[in-house]
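One structure is given below, encoded as structure tokens.
A single protein chain has been omitted from the complex, and every remaining protein chain is retained in its original position.
This part shows subunit A:
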Amino acid sequence: MDITFVIEKFILVAIIFGISLVIAMYSTYAERKVAAFLQDRLGPDRAGPAGMFQPLADGLKMFMKEEIIPTHANKWLFMVGPGLAMLTACIGTAVIPWGSAITLGSKVIPLQVTDINVGVLYIFGVVSLSVYGVMIGGWASNNKYSLLSAIRAASQNISYEVAMGLAIIALLLVTNTLSLKEIVEQQHGWRWNVLYQPLGFILFIVCAFAETNRAPFDLPECETELIGGYHTEYSSMKLGFYLFAEYINIFVSSAVMSTLYFGGYNYPGMDWVASVAGPVLAPLIGTAVLFIKIFAFIFFFMWVRWTIPRFRYDQLMHLGWKVLMPLAIANVIITGIVIAIVEKF
């Protein structure tokens, strides 16, 4: 392994890490603005032009707050919880292809940290891990509400992972590969997977809402029933980490959805653009397109949050096990039959 490879990857990791943190930071601002606009309000507009410095002010406030660790809390786990939530949120970005490779002279720089051949499984594993942050935080708080919320989060994630996994299996039948890079390359131009797997996409996005604990599936942190949910006892930047991790999760799942179903960095007319823009600029345009898709998904997450009321817990379980899972299985079977017929004739 030569040293330029290490430096190249290090820079890429730093950039992706920075971008996901900045996007998570400005997601908090965007959430408040979107909420305001959807409700005919203005939203934060005092800190800086149009309230642009609001996330910085919020972050500073979080750091300045008094840090409270409850006397009866399990101190070590109490501190591990937010860190774990943050960690699992951040490592998901490692396998996402952010753009096609940049060619600088003889050097080819892939815009992906690592192209492992089980990329989809890796994403799936990281998503499953994210419940541990919530679970540990809720358990360590030694508070009934937090514990209830943690249990809710755990059972919700397990329920929706089943349907999500089945939705992905149908996708994998179409793509024939687990590598995210190859999945994206297959969707060149207009051949996006959402056209082949519309039902799979709907199932996936519903499950993504549940996995990120977003409305209408935000039962683990519903204020009306559980005070604050698993982060009731948290204060200062530990609380900030939990809230932050949620937004990073939204960013990551938006990126995954864009990659798996909406063609990643592919867009119609990209060959023409590539012939005009050259080997350095064209991949960056592709990256910009990917980010536009991601922002559209983040906006959709917020739009749904301010439209749909929260599900009741039994409705949530009903939807997960009795609606989404049979649909996902049917989707797998139909996809399999169609593929078999197409290959035969």
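Following the convention adopted for this analysis, a residue touches a chain if its C-beta (ideal position, glycine included) is under 8 Å from a C-beta of that chain, and two chains touch if they have at least 3 such contacts; residues count from 1.
Just so we're on the same page, contacts and distances are computed from a predicted model.
Hidden from the displayed complex is a chain whose UniProt protein name, among "Nitrite reductase small subunit NirD", "Sulfate ABC transporter permease subunit CysW", "NADH-quinone oxidoreductase subunit I" or "Putative zinc transport system ATP-binding protein AdcC", is "NADH-quinone oxidoreductase subunit I". Here the missing chain is touched by one residue of A:13, A:38 or A:80, and it is A:38. For the options A:47, A:274 or A:304, the residue in contact with the chain missing from this view is A:304. One chain of the complex is left out; on subunit A, the residues touching it are 34, 36-42, 45, 202, 303-304, 306-308.
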